[in-house]
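Shown here: the complex without one of its protein chains, the others still in place.
As written, the chains take the letters A, B and C, and residue 1 is the first residue of each chain.
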Amino acid sequence: MEIKKPHIKSIPYEDFKNNEYLEQMVQELNANGGKVWLGCLDDLINWGRSNSLWPLTFATSCCGIEFMAVGAARYDFARFGFEVARASPRQADLIMVAGTITHKMAPVLKRLYDQMADPKYVIAVGGCAISGGPFKKSYHVVNGVDRILPVDVYIPGCPPRPEALLYGMIQLQRKVKLEKFFGGVNRKEEEPQKAK
Amino acid sequence: MFDFSIITNWIHEQLISFMPTGLAVFVECVAIGICIMLMYAVLAIIMIFMERKVCAAFQCRLGPMRVGPYGTIQVFADVFKMLIKEIITINHADKFLYNLAPYIVILASIMSFSCLPINKGLEVLDFNVGIFFMLAASSIGIVGILLAGWSSNNKYSLIGAMRSGAQMISYELSIGLSILTIVVLTDTLQLSEIVERQADGWFLFKGHIPAFIAFVIYLIAGNAEVNRGPFDLPEAESELTAGYHTEYSGMHFGLFYVAEFVNLFIIAGIAATIFLGGWMPLHIPGLDGFNQAMDYIPGFVWFFAKAFFIVWLLMWFKWTFPRLRIDQILTLEWKYLVPIGLVNLLLMVIIVVFKLHF
Amino acid sequence: MEKKRNYINGLLHGIGTLLTGMKVTGREFFTKKVTEQYPENRKTLVLSDRFRGMLTMPVDKEGRNKCIACGLCQMACPNDTIHIESETITDETSGKKKKVLVKYQYDLGSCMFCQLCVNACPHDAIRFSTEFENAVFDRNTLVKILNKTQSNH
Partner (left out) sequence: MNEIIDIPVEQLHAEMKKLHDERHFDFLRSLTGMDWQEEGLGVVYHLENTLTGENTVVRTHSANRENPEIPTVCDIWKAAEFNEREAFDFYGIRFTNHPDLRRLYLRDDWVGHPLRKDYDMSEETNPLRMTNEEPVDTTARLEVLRDGSVIEKREVIFEDNEYIINIGPQHPATHGVLRFRVSLEGEIIQKLDVHCGYIHRGIEKMCESLTYPQTLALTDRLDYLGAHQNRHALCMCIEKAMGVEVSERVQYIRTIMDELQRIDSHLLFFSCLCMDLGALTAFFYGFRDREKILDIFEETTGGRLIQNYNTIGGVQTDIAPSFVQKVKEFIAYLRPTLREYHEVFTGNIIAEQRLKGVGVLSREDAISFGATGGTGRAAGWACDVRKRHPYGVYDKVEFNEVLFTEGDSYARYMVRMKEIEESLRIIEQLIDNIPEGEYQQKMKPIIRIPEGSYYSAVEGSRGEFGVFIESKGDKYPYRMKFRSTGLPLVSCMETLTRGAKIADLIAIGGTVDYVVPDIDR
């Protein structure tokens, strides 16, 4: 079976990094087949989701300023339909962890993530969020948000320039476009225990 | 001027010809209901897209560009996403009221929406107390907002709802006064009648200065009534995260969001109807050739053109001014708009009594 | 009387300032927008060549690099982003012992682009490239082996 290749305007598929991850993901999702008409419906839903990723206004440090710059006039992520930045986590689809996450902030971040409605995505922006970055050796910094949240896309940089942030968001779009709404969701997070 | 009642009457007759009158009326009601809902949805999508593009243009950027040509189908993507997004149930909320609130808001909005005369013969609800009904219907929305704020069990929501209550109830007064000014001029409350009276010139021009003042007051108060900037305190993003709908997710939030935009359109639609002549084309007394040429443009085009022009004007306000503080909002209303509105009403009465209008 | 005049003047002044503001935004509505459309302008995008996107090891025509595995860059790095593995081999012709680079591991995900490694390098064997499209789905792909050309793509 041919592997579905998500199409993004103005960047050819081959120019993207880390395509092998997507290919592997698709294979895993398609392992037990799927109905054709469901596939079409999935495409429609994924098209909607991928073009309407509303970020949570969340920023802790330097990367947050670049995140604001992406929203501002010169880079303008409104072009992708991302501009409806929601201050309430209930209404956001995407959390951009822009900046250092410290021990004191970690439970707060987790709580914000838990407050978001499904489907939700996480982008780790910048060295601090990916690995602790410059503050790797500090006593109070979480070395990578993937320790506490399932991260979908990593954007390296310190801070990443606005184009790199846009590129990261496009990468996320590509990932969303391959998801399956019916029959299998590709979340890394384990289902939380409901009973309490 | 094309009269749509010809078509509606024809359909009515066709239906009666093969079914009992009661059933026919029922079928018509259902059909009209569906039409209104559809139009409501379509308008919401157009409004949201317009908002995003217009605000981008004021802010020296482009706005949606990549979904469809010039981003035209951007909002559809948002709708698809919203529809399948999880609706979170809040543990300590009053579940019944919490779930009810968005529907009250949307109901109030649809009710006042159906009062708008779109074209000659295309009035859905048209009684002799039309304006009165519309004002009453639109102010039900406040109940929904208060409920949403109260039942969410969130302090931000509560403050937002309280602000909203104080603000909307205050500004209702100014809206009433400015509409009353025009009612004095027309001596009717029926919306279709009001439009008809403007065949020889819109009230904005016919009513001298008082009509103009009433128009400005109406725009300000209308903007406040729909909680839009600079009066967007109830959902002041930098203060209260998202105000009364902080805890709403998925389509429930979507309903609030949609209602906000359609309410804006309704406010603009009413303004267009009572000040700018609704679907009535631009007529200048004395220039018959010009008037006839204007008549070739269908009425609903006039209506939407006028309404969207006012929407654009309101967006221009929103994207220029900083937000007011709660006490300033109330000062503006009670110390400026209400006294001015009252004096203005008096002026209009004098004008009408002494027949000074055109 | 004074109060009344203040009231009216205040009102007019207020309206005046609001209109001035609207004039500015109104003018902006019709001017050309400053937005640069990133993915569309990929071909024409010019970055300052001093921009630090990621660390690279330039190679000459024969695919050789100047690195002598001295480890100065590794020492200069404030947060252990660079790991060098080297081995000592004996040159067969001259019999001298020489250190050669086996593996130059660089973690793009924790690099802070402070340029201390480039400053420390005595042979200009490493430099920063302007490549910025580095976002990936998998954390491990950010750990790169620089001395094998393009092995990680």
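Everything below uses one rule, namely that a contact is a pair of C-beta atoms (placed from the backbone, for glycine too) under 8 Å apart; a residue touches a chain by one contact, two chains touch by 3 or more.
In this text the structure is predicted, and so the values were computed from the model without any measurement.
Undergrad: Based on the whole assembly, the unshown chain contacts which displayed chains?
TA: A, B, C
Undergrad: For the chain not shown, which residue from B:Ile159, B:Ile194, B:Ile217 or B:Ala307 touches it across the whole complex?
TA: B:Ile159
Undergrad: From the listed residues A:Val26, A:Ile45, A:Cys62 or A:Met169, report the one that touches the chain absent from this view.
TA: Answering carefully, the residue with contact to the hidden chain is A:Cys62.
Undergrad: Just to verify: which one of A:Asn18, A:Ser52 or A:Thr100 makes contact with the chain not shown?
TA: Counting the whole complex, the residue in contact with the absent chain is A:Thr100.
Undergrad: Check each of A:Ile11, A:Met25, A:Val84 or A:Ile148 against the chain that is not shown and name the one that touches it.
TA: Of these options, the touching residue for the absent chain is A:Ile148.
Undergrad: Applying the definition given at the start, please give the residues of subunit A touching the unseen chain.
TA: 57-62, 64-66, 68-69, 72-74, 87, 99-100, 102-108, 110-112, 134-135, 137-142, 147-148, 158-159, 161
Undergrad: In the whole complex, what residues of subunit C lie against the chain that is missing from view?
TA: Residue positions of subunit C that touch the missing chain: 13-14, 17-18, 20-21, 23-25, 28, 34, 47-48, 50-52, 76, 78, 112-116, 119, 128.
Undergrad: Across the whole complex, list the residues on subunit B that are touched by the chain not included here.
TA: For subunit B, the residues touching the absent chain are 55, 58-61, 155-156, 159, 229-230, 232-233, 236-239, 241, 319-328.
We adopt the following convention: only the chains that are shown with their structure count from here on.
Undergrad: Nearest whole angstrom, what separates the Cα centre of subunit A from the Cα centre of subunit B?
TA: Averaging C-alpha atoms per chain gives centres 37 Å apart.
Undergrad: Counting only Cα atoms for the centres, state how far subunit A is from subunit C in Å.
TA: So the centroids are 21 Å from each other.
Undergrad: Can you tell me which residues of subunit B touch two or more of the remaining chains?
TA: Where subunit B meets two or more other chains at a single residue, that happens at 56, 59-62, 65.
Undergrad: Where in subunit A do residues touch at least two different other chains?
TA: 9, 73-74, 76, 79
Undergrad: Can you check the complex and tell me which residues of subunit A touch subunit C?
TA: By the definition above, subunit A touches subunit C via 8-11, 15, 17-18, 21-22, 73-76, 79, 127, 130-137, 144, 146, 151-158, 160-164, 166-168, 170-171, 175.
Undergrad: Which residues of subunit B touch subunit A in their complex?
TA: Those residues of subunit B that touch subunit A are 52, 56, 59-67, 71, 74, 76-82, 84-88, 237, 241-242, 245-250, 253.
Undergrad: State the interface residues of subunit B toward subunit C in the complex, per the touch definition above.
TA: Against subunit C, the touching part of subunit B is residues 56-62, 65, 316-317, 319-321, 336.
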